[in-house]
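Omission of a single protein chain aside, the complex is shown with its protein chains in their original locations.
Showing chain A:
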C-alpha cells in the first residue's frame, strides 16, 4: 500500500496557510524539520516566516543566530532573500511568557505579588504542561501580531505528543478550576483561614495538608490563589482561543516520525486525535528513512558473498562493503514495513520521506538540504 506523496512546496507556498505545527515523539527530528520548512518557505516561496523553536540542539540554534532564550524573533542571516522572504527564529522562554500572560491580565501590584509567590515560581518553571501552554500562548501572540506570512512551530519534547494538545487545557482548567474557587471562597468572604468555610472533606483535607505540608505552605498557597483571583477566566479563555486557531484551515499539522515502532505508534495516536478534533492534518514526514538501490544484489546474496570472501581471506574490504549494503537493504525493508503500519491506518494521509543523512544537521546549508529533500 502506498500513501499519496505530501506536496510540501504547495503547502509552504499556499498564502492561506499561516501556521505549520510540527509534532511527534521526542527525538524524531521535529526541530530540524521545523527549521528546514521555515528556511524553504522563506528562500523558495518568498514568505516572511518565523520559526518558534522550543529546545533546539545547541549548534543548530547557534547556526540560526539564537544564543539564548529571549522570546524575540531574530532574523536568520545568510539566507537567500531574493524572493522577498525572510526567516526569523526564536527560542521559547517559558517563564517569561508566563509572566507576560500574568501581566496582561492583572494589575501591576497583583502581578508583583504573584511573581513573588513560591508557588508561582515553582509552577511557571516546572509545572508539567507549562511549556506546552506557553508554546501555545506564544503561537497565539505571534499570530495575533499579524506580521508573519507563516509561523512554523516546533512542539515541546513532551512525554507524549498529545501533551501539546492536552496540557494547555489541563493547566488552564487547573488555574481557573473548581479547586481554586473552593479554596478561594473563604478568602473572598474575608474568613481568616482559607479553608474554614468549605465542606467537611475539605476540613479534613486542610487538616491533613497542614500536618503534611505545614502552615507556611498554606499561607503561600492562599496568597497565590487570592492573587490569581483577578485573572479568573483569563487562562482558559486564552487557551481556548489558541485551540480554535489550531482547528482553523489556516493551520496545517505535520506529523514527524522516525521509522521506528514507538515513533510511528505515537504518530498514529496523534493522527487519531487530530481527526477526532477536526484539526487539519496535512501529512506525515518520515524522517531518517534509509533507502538504497538493490544494485542487483539481494541482502542474502551480499551476505553469502561476504562470508565467502572472508573465508578466502584477502578481500576483507569488499566483504565489509557487502555487509554494509546488506544492512542498508534490510534496514530499508524494515523501515518501510514499520511505516506501512501508519499508512494502513491512515491511507489518505499524504507522506513524504526524508533520507537519513550521514551526519547531523547543524547549519543553514544542512537545513537547506533537508528542505530540498522534503520538496
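A few notes on this one:
One rule holds for everything that comes next: contacts are C-beta pairs under 8 Å (C-beta built on N, C-alpha and C of every residue); 3 or more make two chains touch, one makes a residue touch a chain; residues count from 1.
One rule holds in what follows: contacts and distances are computed from a predicted model.
The complex appears with one chain absent; UniProt names that chain "ATPase" among the candidates "Branched-chain amino acid ABC transporter permease", "Acyl carrier protein", "succinate dehydrogenase" or "ATPase".
Here the missing chain is touched by one residue of A:13, A:57 or A:245, and it is A:57.
When you scan A:10, A:80, A:122 or A:375 for touch with the missing chain, the hit is A:122. Set against the missing chain, the residues A:165, A:221, A:255 or A:285 yield one that touches it, A:221. Summarising the interface, chain A meets the missing chain with residues 25-28, 55, 57-59, 118-119, 121-123, 126-128, 157, 159-160, 174, 177-179, 182, 199, 201-202, 204-205, 208-209, 211-214, 216-217, 220-221, 258, 260-263, 292-293, 295-297, 301, 305, 308-309, 312, 315, 317-325, 327-328, 330-331, 334, 358-360, 362.
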